[in-house]
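With one protein chain removed, the remaining protein chains of the complex are shown where they sit.
First chain written, first letter: the chains are A and B, and each begins at residue 1.
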Amino acid sequence: MTEGTIHHRDTFLNNIAEKLGRERKLSVDRPLRQNQPQWAVYEGYTQDDLLAVFKKACEAIHTDVRETDAASLTQAIEDVITEKDGSIVIPKDPRFSSFGLEGMLARHNVHVWDVSLGQENIKRAEKAIYGITFSEKTLAESGTVVQYNDKDMARSISLLPENYIAIIPKSSLVPRMSQLTRDIHERVKAGEKVPTCVNLISGPSNSADIEMNLVVGVHGPVKAEYIVVTDL
Amino acid sequence: MKVSLFITCLGEIFYPNVGKDVVEILEREGCDIDFPAGQTCCGQPAYNSGYKEDAAKAAKQMIRSFEDSEYVVTPSGSCAAMVREYPGLFEENTVWHNRAEKVAAKTFELTQFIVNVLRKEDLGASYNARATYHTSCHMTRLLGEKEAPFKLLKHVKGLELIPLSNSYDCCGFGGTFAVKMGPISGQMVDEKVRHVEETDADILIGADNACLMNIKGRIDRRGKPIEVMHIAQILNHREEGEA
């Protein structure tokens, strides 16, 4: 089944139009939004300023932030991986080699997501202690990393292992969600396809459902670690 | 400045002395007070119960009574807020809508009038007591007046004002709500009174007789001796030896 279908649309939408007291609308001329407070947030902040904001935000979401330069990235990751025997799952992402991480990865039990292996990938991810991905855009305001998931950048990697490690190029920092969504909006307008899963992750999974007490680590990762690469 | 007093139905029947204090305070500030004899009730009991037509009858009488006034001042944030709602009662009647708008625009709650129109904050009052203050919902949320009572109380000599926890929670009056939903209202006023008791204040001050009637009813029932006073009674008070 690759072709989509739509059922009962016309009666449904005609009813809406009728209740609204007009004909069905087939186009909308939208006026510019009057209230746009989002652009003033951290306006004019440098990457250094945004990094400071980001680090502050991470305090509130139980997430440690480390800073490193590209040359020491290997060491920074080693420092985070305290369980040396623990297996690691990573996406098929050329950045792992272009940032010189291959040597480090070779020393560990690493599974690189490979779509040709099918369900085996999920089994490996389920057993992995660490999942590592790069952040595509990073939202300073809320301590949020962003993933665009696809067949290589699989959803499971940041979800199944107990520990999630995000590698964050400092240049990926933007003030807040507005910059991300504007970018996606522009791309949609230009006819590009949105990734099937745009995932904004802010720290480890958590819940306050039991007597409003915060429990960190529910169905997703129990721990999240961010490594900011200051010269990328 | 000419000011017409709208005493409110509750004020006229239960708290005439508050009306007297209002008159004396405003006269001392140089206002010329009149009391339009045709005034009745703002109409809120009917309006809030869903009886818009019956509320409109009250509103028309109020508009007739006050449309020649320069300012209308009332010792109730809730009733003032209701008068500000009047235009909405006459959406289909342009003539009455316009008349309603004029009255609504010149109606003020007492403390709001003193602070924002007369631009006075120190009225020379003094009152030796520990007090806490009940911020009523309609005054703060519908009328949007959160500051005026505190600005005035700050200048009352001898008065120590203790913050009231959960001050933002409704006291449970809500007009007909208190009799229609008695059990819920009873729980609300009980919690309010418990918070008042926790402050260890000698008096509870408020700017709405309706809330005060409700809270006092519960305070008296629980038995801890806390006096309940309208802000006008405080602002019109002078301790002996004070000017």
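Keep in mind that, in the parts below, a residue touches a chain if its C-beta (ideal position, glycine included) is under 8 Å from a C-beta of that chain, and two chains touch if they have at least 3 such contacts.
Criterion: contacts and distances are computed from a predicted model.
> Just go with whichever of "Two-component system, OmpR family, response regulator TctD", "L-lactate dehydrogenase complex protein LldF", "Phenylacetate-CoA oxygenase subunit PaaJ" or "RNA polymerase subunit sigma-24" UniProt uses as the name of the absent chain.
So the chain that does not appear here would be "L-lactate dehydrogenase complex protein LldF", according to UniProt.
> Would you indicate which residue among B:A131, B:A178 or B:I231 is in contact with the undisplayed chain?
B:A178
> Which positions on chain A touch the chain that was left off?
That gives, for chain A, the contact residues 1-9, 11-17, 19-21, 24-28, 30, 33-38, 40-42, 53, 57, 60-61, 113, 115, 117-119, 121-122, 126, 139, 141-144, 149-151, 154-156, 159, 176-178, 180-182, 184-185, 188-189, 193-213, 215, 217-221.
> Write the list of chain B residues that the hidden chain touches.
These residues touch the chain not displayed: 7, 9, 11-17, 19-20, 23, 27, 35, 37-41, 43, 45-58, 60-61, 65, 137-138, 141-142, 166, 168-170, 172-175, 177-191, 213-214, 216-218, 220-221.
By our rule, only the chains that are shown with their structure count from here on.
> Please tell me the distance, in whole Å, between the geometric centres of chain A and chain B computed from their C-alpha atoms.
Those two chain centres are 53 Å apart.
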